[in-house]
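One chain of protein is taken out of this complex; the other chains stay put.
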Amino acid sequence: MKNIFLTLTIFCSFSLSCQTADELVSLIIRKIELVKDYSVSANIKADIPLIKVLPVNATIYFKQKDKFKVVSKGIAILPKQGFTDVSSFLSKKGTYVSVDGGLVVLNGIKAHIVTVIPTVENSDIVLAKLWVDIKQNVIIKTDLTTRGSGSVTIDYIYGYQVGYALPDKITFTVDVKKFKMPKSVSADINNTEKNKKPDPNKSKKGTITISLTNYTVNKGISDEIFKKKD
Amino acid sequence: MLLKNTYNEFIKIIAKPRSYIGLGVLTALILVILFAMKADGSSYISFVTASFEQTLSFNGNILNGNLIAFIILQMLIVHIPLLVALVTGDLISGEAAMGTIRMLATKPISRTNIVLSKFIAGAVYTLILTIWLAFLALVVVKWMFGSGDMIVLNSSGLVILQEGDIFWRYGCSFIVAYLALLTVSSLSICLSAFAENSIGPIVSTMGIIILFTIIGSLDVTVFDSIKKFLFTTHMASWRSFFEDPINLKDIWQSIIILVVHNILLVGIAVIKFNKKDITS
Partner (left out) sequence: MNEPIIEVKQLAKKFGDFEAVKDVSFTVNKGDVFGFLGPNGAGKSTTIRCLLSLISPNSGSIAIFGQNLSSNRSQILNNIGSIIEKPDFYRYLSAEKNLEIFARISGSDSSKKDIQEMLEFVGLNGRGKDKVKGFSHGMKQRLGIAQTLLHKPDLIILDEPTTGLDPQGIIEVRNLILRLKTEQNKTVVLSSHQLSEIEIIANRMVIINKGKSVIEGSVEALVNEQELLLQIELNNPENAIKLLATEYPNLVVKHLYGSTIEIAVEKDMVPKINYLLVNKGFEIHSLEPKRKLEDFFMKIIQE
């Protein structure tokens, strides 16, 4: 009896820590699908080479499957890819394969690496590497390589909405190597800023940090919000 | 006597049809820009943000009144000097061409006062033109396109200024832009003191502006030492208020150079006009 209990305990712990990549993705999707819609207050902080912008407050609206809207009084900068793309990509079952990448500890959290590779040709995402918190079944980090927007790294920190896989803080690290200033637009009559030309050796990575508070989940959101123009 | 003749100068400027050309052209130019922005402003914006758009998305009312006011200022800074010179270049030489300079100079008012009153009148006309520009750019444009944060594309990159942080910048930039236009006014009045017809000073003023602008934009070391003393180099200093952080040292340097230009040009005009034999 004692041996059977021991065997069961070892099996269970093994199976917990050694879930397959597909199983993990399924667990993540299940969590994602719990959220039909949400709205959340966001504070968006961008630190991107060549762009100077102060933090902006905004409200983010999301509705399944892919309705997404940022409403801000000011101008808010977000990464082109990465906010809802991972979840909508994972939701399309059968369009990708997931590959187990092993266990790691990331920021003190035990995580399972899953690499997701699309199997359809027209997918914008070329490769997604996910770090999944095996305890909470949420993604804590993503490395996203896209066809059109370069690579984006996304770090997630969760709080009280972890049950819905909704983070309190997301940090996007974007590739800025393609940024070039259009001369004709910026050219002054007399450029008085000769010494301020961008330094080519400067960091090529930019970060956008979004702090999210006051989630309202599954309370219903009118479609009108998503139709409104800025 | 200075005030009385300044009042006379205002009457003349108000009565002259050419004084309204500037205001009319300015209004027309702005209306054209507004029409273009209303019709196809998004393509202009995507041109500004093109290099970031692959990676980033800009959310919010980007094409707002604040940005369009900036675009208008940027586009028109080349043209407004011509509109200023059209009136101010005529202030002394126009009187010589018309023959009224004889009448003026035989009155018990000193020649210095005649020139100074013309400078004051020219400065007020330039101010009216600047205020009209500010009114159209800030009030009318904001009424049409709304307000909001402002994207400014400088050679050092994009700066996004928050809505509440913009109005004072426009206030200051209009003051510096006015000072630059006042220098154009002073230059054309100064040239006007040397001429007997209005076309000469107007064309010469634009010629000098074009020449100095070309010298200022040529990346040739031989001109480096004089570039910072050319008033045209400082005509775009109003833009500096839309930098972050603002380089106050550069702005003050521009203000000082423009003020010195004005004093010199007024001085030259006064000396020339006092020594001038009126033979027309």
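Letters A and B name the chains as they come in the text, with residue numbers starting at 1 for each one.
Definition applied: a residue touches a chain if its C-beta (ideal position, glycine included) is under 8 Å from a C-beta of that chain, and two chains touch if they have at least 3 such contacts.
Computed from a predicted model, the values in this text were never measured in an experiment.
Asks: I'd like the shown chains that the missing chain touches, ordered by label.
Replies: The chain that is not shown is in contact with B.
Asks: Can you tell me which of B:S43, B:S225 or B:T279 touches the chain that was removed from the display?
Replies: Touching the chain that is not displayed is residue B:T279.
Asks: Can you tell me which of B:S110, B:Q162, B:N197 or B:S217 touches the chain that was removed from the display?
Replies: B:S110
Asks: Touching the missing chain, which residues of chain B?
Replies: Output for chain B: 1, 4-5, 7-8, 11-12, 15-17, 98-100, 102-110, 275, 277-279.
Assume only the chains that are shown with their structure count from here on.
Asks: Could you give the separation in Å between the centres of chain A and chain B, each centre being the mean of its C-alpha atoms?
Replies: It comes to 49 Å between the two C-alpha centres.
Asks: Give every residue of chain A touching chain B within the complex, in rising order.
Replies: Touch list, chain A to chain B: 48-54, 56, 58, 70, 72-80, 148-150, 152, 174-176, 178-183, 185-193, 196-198, 208, 230.
Asks: Applying the document's contact rule, which stretches of chain B touch chain A when the two form their complex?
Replies: The touching residues are 47-48, 50-62, 74, 77-78, 148-149, 151, 153-160, 162-163, 213, 216-217, 232-237, 239-240, 243-244, 250, 254.
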